[in-house]
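Pasting in a structure now, in structure tokens, and then I'll have a few things to ask.
One protein chain omitted, others in place.
By letter and in written order, the chains are A, B and C; residue numbering begins at 1 in each of them.
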Amino acid sequence: MVQAINQALSQNMEKDDSVILLGEDVGVDGGVFRVTDGLLSKFGPERVLDTPLVELGIVGMGIGMAVNGLRPVVEIQFQDFIYTAMDQIINQAAKIRYRSGGEYIAPIIIRTPYGGGIRGGLYHSQSGESYFVHTAGLIVATPSGPYDAKGLLNSAFKASDPIIFLEPKRLYRSIKEEVPEDMYTVPLGKAKLANSGDDLSIITYGSMVSTVLDTVKKNKINADVLDLRTLLPLDVEAILATVEKTGRVIIVHEAPRTLGMGAEISALIAERRIDYLQAPILRVTGPDSPFPYKMEDYYIPNEKRIMKAVAKILEYR
Amino acid sequence: MVQAINQALSQNMEKDDSVILLGEDVGVDGGVFRVTDGLLSKFGPERVLDTPLVELGIVGMGIGMAVNGLRPVVEIQFQDFIYTAMDQIINQAAKIRYRSGGEYIAPIIIRTPYGGGIRGGLYHSQSGESYFVHTAGLIVATPSGPYDAKGLLNSAFKASDPIIFLEPKRLYRSIKEEVPEDMYTVPLGKAKLANSGDDLSIITYGSMVSTVLDTVKKNKINADVLDLRTLLPLDVEAILATVEKTGRVIIVHEAPRTLGMGAEISALIAERRIDYLQAPILRVTGPDSPFPYKMEDYYIPNEKRIMKAVAKILEYR
Amino acid sequence: MAEITSQEEKQKLVKAYTAMVLSRTLDKKIVNAQRQGRVGFYTPTMGQEALQIGAAMALDEQDLIYGYYRDVPLMISRGVPMDLIINQIMGNSADIAKGRQMPSHYGSRKHNFMSVQSPVATNLPLAVGAAYSLKYRKKKGVVLTTFGEGSTSTPDFHAAMNLASVYELPVIFLCENNGWAISLPVEKQTRVDIWSKAAAYGMPGIRANGNDILETYEAVKAAVKRAREGKGPTLIDAISFRMGPHSTSDDPTKYRSESVPEGSEKDPLTIAEGTLKALKLMDDKMIENIKQKTIKIVDDKFDECEKIPPPDPITAFEQVYSEQTWMLKEEVGDIL
Partner (left out) sequence: MAEITSQEEKQKLVKAYTAMVLSRTLDKKIVNAQRQGRVGFYTPTMGQEALQIGAAMALDEQDLIYGYYRDVPLMISRGVPMDLIINQIMGNSADIAKGRQMPSHYGSRKHNFMSVQSPVATNLPLAVGAAYSLKYRKKKGVVLTTFGEGSTSTPDFHAAMNLASVYELPVIFLCENNGWAISLPVEKQTRVDIWSKAAAYGMPGIRANGNDILETYEAVKAAVKRAREGKGPTLIDAISFRMGPHSTSDDPTKYRSESVPEGSEKDPLTIAEGTLKALKLMDDKMIENIKQKTIKIVDDKFDECEKIPPPDPITAFEQVYSEQTWMLKEEVGDIL
């Protein structure tokens, strides 16, 4: 996935000289995950900025660039470190169009690795998508593999709204996929049915998609697996379609359960398709605690926990 | 409610000299809403600090005080301005106990007015409770009137976890209630059945409680009205009990719908009491947009919108 | 008193004074209207006219402004029509932002004046990004960003100052140092002079008497020159005084006794009038004449704007995104 994102960045920079990258260690070092490797030497220090250590500043500066016709891509080294910039994201990026009557817009892309799986402990493993998804004015997208990563990022470059682009860091090097050379797009706001089945629906995204697919395959579960791809705005039609089809729903994510994405998805279903439900809507998620270092395998939803939920929901009534 | 909070602060300061107030304009000026009026002259400048303009700093400084045996109460002038301090709240306050194996704790109280109703526009009206409720390690409480305000705050002073105390600013001067002189407590984590009825359940909190109660009374609706009082952790038993009783649920809050509290409550019900439900779970909330100045009456849920939902849910099937 | 000699600058000064009178008159009009319940809220600018208008004198049209909620004089002197400001304050249907923002939160792309937010100093990092864009595109514009002295304590001030300096960007940081952050005097905000903070970022810091239009003009002119020459940012500490309350919700008698009454010798208008008279550009009669005419103009414009109907409620829920989300469509359907 690292290469796919690198390619998307590189191709968009080639195509459009208003694209500027900024972030800590994104230049000479090529990013701590090597996502921006080689871009400094290709595009020079005016387009690839190794910034001082100030998330709030680089996000704010990025917004200022976006307002003035550039297409900044800000990298936050770990999503866990984005919170000092929350005010810039919530009160500036997400509200500029609204407050200025559309006179100013802020098409910034904020890329950041998120989630666990690299033994990063509580400050290098967070899945903070809820903080962004609750913020009207933002678009929040997250790929589940290299193909979508490039395609969604290409779409992000065409959008005119601020975008939080969450990269499941666990997948950076673990998932291999064919990625076309051309600048194809994967549309924002559209989920993907990653597996088709009749008995139940598993709704998920990001790093959990492959875990769910593996589980389903290995255990021969006849399930719809919906990869959301965009978390804000959600693809409600795709969600409702799978509910109508199976009547049994599990939502899987790494983020803590309380007000995690599962809450919103569950609520959307409970207010629209209650009559289709043949079982409770279950959530298999990270627990409501910080993310532990040593015991991370217990934190992240795994086959065992998904299968427990599957069994429960299939047996229901 | 202003006097009730003032009294709770004053009495706790009298009782315990480790209680320190800090915030912008909380001293000489007595706070922009006059909540801390008179406390500087009563307790002196070492205990009531008029701070420089830096939310992140005063929250961080408060955490440091709390870690070292004081009982700081930090006022954030408007909840809308808390976001630069999110990192201190999420990564420090909420995680100190956990990361230090319990050796250090941070019993800080962060008070802040929130919500609309004073024609404050998009930067003086936000209801950001979701950002805190998604953060394990915090307690989040919000009163619906003077009695609870004092009682919950008294409980907060006894707790040893960091507490976000959200004060519905619209109620500061609009709701009158008898408030006992003594230091009674209202327990954290317990909801209150504010009205008892059989036909449906309306779950709400903060500024919406009085709106819901007025609506129910005026329209002679036979409804349970549950005032959550604490948003994290939620009183799941009280929520489930009312669902079991009525089978029809509406959740009302001012915050935007997507990943607002309604999402979590709905999800809790959909995963535990699906068989009791006789109708969809409806949410009557602020829309997924910033909060407007001139048209705020359209933003905040009102009688008309609540009654629309009531009608829909009572007619269902 | 700073010196001006060229005919062009003298003309500028006359224009600037007219803008000062207009700002002052409009300010008083709005404050009065607020007392009468005709306006919801307002942050008076009285006392800060000279520094804002002096700064504007040093700018060109293509220069960008990232200002704050106390910048009505700055807008006026940029040529922003009065009705744009009044419509914003009324939040009526002619307002650019359709009444979405509280009064005092104006903006106008046409005048290169970024729409104002409430969280203080958060415009500063944006100004830095704006300056980066200008530099990257090799344009000759500069960015002026304004904020109160209280705002120098914020994270955003620190971030913006350092970034502007590291990238040598054409930004002028104009601190409107009125001595107070609501109730907190500057001495309790920080232990040093604001201008001296510039050194921590390796940029020049200039102190100017913000009540004297020419002194601020000179200071900003020097900073603009530096910026246009590619030498980077400057911090200007324009020392002034907030003649009114912090806002129409504020009662300054709770926390301060000092005052600068209108027409007193520290009033920036008084100082400007002295300068104009010394330069023989105006006499008392002309001044009085301008003031009287302005009252009428402002009154008329205000009445006119007041008649404009409120925005359609539906507009309160538009322009959140380039396209309205399905949630919002649904929610608005439910609301209206």
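Assume a contact is a pair of C-beta atoms (placed from the backbone, for glycine too) under 8 Å apart; a residue touches a chain by one contact, two chains touch by 3 or more.
Here the structure is a predicted model, which is why all the values come from computation and not from measurement.
Looking at the complex as a whole, the chain kept out of the display touches A, B, C.
Looking at C:K197, C:R226 or C:R242, the residue that reaches the missing chain in the full complex is C:K197.
Among the residues A:K15, A:R119 or A:K217, only A:R119 touches the chain that is left out of the figure.
Checked against the hidden chain, the listed residues B:I5, B:M65, B:L166 or B:I313 yield one contact partner: B:M65.
Screening A:D80, A:D161 or A:D227 against the full complex identifies A:D80 as the residue touching the chain left out. By the touch criterion stated above, the residues of chain C touching the omitted chain are 153, 155-159, 162, 165-166, 188-192, 196-197, 199-203.
Residues of chain A in touch with the missing chain: 24-25, 27-30, 32, 50-54, 56-57, 80-81, 83-84, 119-124, 257-258, 285, 287-290, 292-295, 298-299, 305, 308. For chain B, the residues touching the chain absent from view are 20, 46, 49, 51-52, 54, 56-70, 72, 84, 87-88, 91-92, 95-105, 136-137, 139, 159-161, 233, 236.
The working rule: only the chains that are shown with their structure count from here on.
Among the other chains, A has the CA centre that is most remote from the centre of chain C. Separating the centre of chain A from that of chain B, both taken as means of CA atoms, is a distance of 30 Å.
Centres computed as Cα averages put chain A at a distance of 40 Å from chain C. Listed for chain B are residues 56, 80-81, 83-84, 122-123, 258, 287-290, each touching two or more other chains. Chain C has residues 98, 100-101, 105, 117-119, 155-156, 320, 325, 327-328 in contact with two or more other chains.
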